[in-house]
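For this view, one protein chain was removed and the others were kept in their places.
After this line comes subunit A, so read on.
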Amino acid sequence: MVYNFFKNLTSEATLRGISSVLHKQRLFCTAAQASQILATNEKHITSFRTAESNPLKHNFDHAYRFYTIPVEVKNQLFQHGGLPKYFNEQAKAFMETCVMVRDPALEILHYLKTADYSRPAIRYVIYGESGCGKSITLAHILHYGLTAGFLLIHVPWVPNWMRVCKEVSNSATREGYVDLNLDAAEWLIHFKNQNAALLNNIDLRVSKEYAWSKREKTEEGVPLLELVEHGINRVKYASECVVALVKEIKLHSTQGRCKTLVVIDGFNAFFHPRTRVVTAEKIQVPPSKITLTEAFIEITKYDWCNGAVILTVDKTGVADDRRESFLPIYQLGKEGFEHLDPFVPISVREYSEKELESCLDYYVDRRWLQNEKSFTEEGRKELKYLCGMNPRRLMHVCAPL
């Protein structure tokens, strides 16, 4: 294990080292391709928009431009959450879901394309100031995962479980543990929605028998979807199903039957001792005593391969005593950091000059910026100054104009 660990670490270091060289090479080799695409879609020749909606082909030619997520993909990926609420509203007003191709996403996509999947799963931790686009970056990567044929394990927003869980009950099988039945079932539905098409193609079967109660059990060798269905239909066992499902996927992945992409938003919520999950005896439950936590702690370990783990740490995801910094080491705490170490930190920063211009152009194109003054150089300068290059703040500053 230690050997693997070091090997993992060195491969990361080299990856980071050579990535910049590769970027430059890519710039030259795909220029012709990009111009072809642009020529074929004359409608889309704009500086802020790219017609390339396949994230497999995204590279630095498409940087700082918006690409459209097709409606059916959006329905498959984000029907049960995954995009921020306000972003969804914007998508509705704009009549399309567009995501800017940005550096952190491209960096991760590049790593995902070039990583050696026979090695232990690499953990990527996305961090950044709130409103800078961590969740949108995740959405982009998720789209990549779907098109590249990864099995997706996606948690839209972990703090939802820790803050506004729908139902709390004591675990029947584990002493002192707590089940969030409805949330677990909801997650299973989300999982099924994202992966049903893929799971029908590749034949994954349950590796051992699970006995839920005296009468109910899942036989060895039934399709994995049946396990999911069981959790959805028998909500009482949903949490256990999630744990079992995750362990099964890990096993299949390690044996090379599928590629798995784990995407978890707000991962640091698993490591903050305070939650709003309260038992019937009015006792606050720490995340470590929630069954769901175990599943996602299990899948973020590095003792499996043929997969990648992409997490975000978000200071809005935890209670307000841990909001001084957005850096992973502070947000994860000692326990979380030791669990994830070693990982590749990916920083999502504020907009650059180019990105801001492209975003403003996009808003003008979608008729979101209407004030005559916002078309002038002076108006744009003022917007830039007001938002401080923060994407979310820019969105809010532009809202009444």
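Simple rule for what comes next: contacts are C-beta pairs under 8 Å (C-beta built on N, C-alpha and C of every residue); 3 or more make two chains touch, one makes a residue touch a chain; residues count from 1.
Just so we're on the same page, contacts and distances are computed from a predicted model.
Student: What is the protein name, per UniProt, of the chain that does not appear here: "Glucosidase II subunit alpha", "UBC-like protein", "28S ribosomal protein S7, mitochondrial" or "ATP synthase subunit gamma"?
Tutor: Of "Glucosidase II subunit alpha", "UBC-like protein", "28S ribosomal protein S7, mitochondrial" or "ATP synthase subunit gamma", the absent chain's UniProt record names it "28S ribosomal protein S7, mitochondrial".
Student: Looking at the full complex, which residue from A:Glu229, A:Asp341 or A:Glu382 touches the chain that isn't shown here?
Tutor: With A:Glu229, A:Asp341 or A:Glu382 as choices, the missing chain is touched by A:Glu382.
Student: Looking at A:Leu56, A:Ala93, A:Ala196 or A:Val278, which makes contact with the chain not pictured?
Tutor: A:Ala93
Student: In the complete complex, the non-displayed chain touches which residues of subunit A?
Tutor: Looking at subunit A, the ones touching the missing chain are residues 89, 93, 95, 367-368, 370-374, 376, 378-379, 382, 399-401.
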